[in-house]
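Just one protein chain is left out here, and the rest sit where they should.
On to subunit A.
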């Protein structure tokens, strides 16, 4: 009798831990999804700018807004800048995507083990 109540207490502790871990995972997932959306809109904006640059003549006058001033910039330089930014954003997106996938897997595992613990506790307390 004392053994079974001890076992239940242990299981309850494990369950609490699993629930906490699940909450943490969900929190991280939420921030990552947020991040993903931000990156996505940045990607879109930069893609539009890249497309716009492609339509321009080589001698087109391009300015970059730095603080409150418009600074003239060569088309080539501006284009490589945007391309570099695109590259960076795409890499970041990939990173976020893989992390999100990993999180989804972890979440499933944790919730499965929590569910199992709950079941075990129920059967243990009903038999006790």
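Here, a contact is a pair of C-beta atoms (placed from the backbone, for glycine too) under 8 Å apart; a residue touches a chain by one contact, two chains touch by 3 or more; residues count from 1.
The rule is short, and it goes like this: contacts and distances are computed from a predicted model.
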item: Hidden subunit of the complex - UniProt protein name among "Ribosomal RNA-processing protein 41", "Urease accessory protein UreD", "DNA polymerase delta subunit 2" or "Prefoldin subunit 5"; value: "Prefoldin subunit 5"
item: Residue, one of A:56, A:104 or A:119, that touches the chain absent here; value: A:56
item: Positions on subunit A where the hidden chain makes contact; value: 42, 45-46, 48-49, 52-53, 56, 60-66, 70, 78, 82, 85
